[in-house]
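Every protein chain but one is kept in place in this view of the complex.
So, chain A:
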Amino acid sequence: MNLRSVAKVFDLRVVVEEVRGFCDLPMRPGDYFEVKGGRITIPQGKHICMWALAAMLPMFPAKQRKIDEENDWLPSTRHMCCPDPNGMVIYRIERIPAGDNRGPKVSTKEVDDRENKPFPRMLVDEKVCSGCRSCELACSFYKTGLFSVDEASIRVAKDEVNGMDRPLVCRQCGNARCVQACPAGALDRHPETHAVRLYAEVCTGCGACAEACPFGSVHFREGKPLFCDLCGGDPRCIERCATGALRYGRAGEPPLKGGPRAAIKGGR
């Protein structure tokens, strides 16, 4: 055996396969970069998320090498997820086949600002939620004219012993699992607000959407799921949120609506 044989080192291409949550940078499905030897190249005009890169870096040298060891998990590991649990950007690490020295085409189409940014959505900060459930009341009152928290598409899960309050509301995932999971095709996205939209007459009430939802935010009323429609782009629940736990907008930007009404600890 030639002990001095040089290990074969593959080049890698890392592609955004899907965005299950949302990415504010944004990373979009199809975005990629390449790892060639010790160099990372990003296609002209594109970018890569620093946090995702930091999480994946240790994998690259391992995936560049051929591993013969049986039962090793490395050869079969192709997917990695961005460390932000709300983002859930899934990256696929592929080996670039020999001779492929042109990466996939990157769209050069001029993207308008609206498309280049994620759609505004409900932003939730559990750490400041006081657990008052005003949002539930506002949702039901403005949608149905009644005060009935069971009509609300936003609900606050409370753990009183540990003082935890989690507003469970549709986060309008970029790549919504609920829409994909619906076997009846009862869900799509609203063209204007991009909110997940339910066709109640098509819905069979099977609950697949709720199972698929990574945020536990699909609530049911009389067997049918309730989907937040963002009140057409002006969520009314936020008007009753005193702490700023609920805001409407894009992460990292000043909210379009909402924010704490007073200087309370943990808020801004």
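The rule we apply is simple: a contact is a pair of C-beta atoms (placed from the backbone, for glycine too) under 8 Å apart; a residue touches a chain by one contact, two chains touch by 3 or more; residues count from 1.
As a working rule, contacts and distances are computed from a predicted model.
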By UniProt, of "Iron-sulfur cluster-binding protein", "Aldehyde:ferredoxin oxidoreductase", "Branched-chain amino acid ABC transporter" or "Raffinose/stachyose/melibiose transport system permease protein", the chain left out is "Aldehyde:ferredoxin oxidoreductase"
Per the whole complex, from A:20, A:63, A:133 or A:250 the residue touching the absent chain is A:133
Filtering A:38, A:58, A:97 or A:145 for touch with the omitted chain leaves A:145
Hidden partner sits against chain A at residues 127-134, 137-138, 140-141, 144-151, 157-158, 160-163, 165, 239-240, 242-243, 261-266
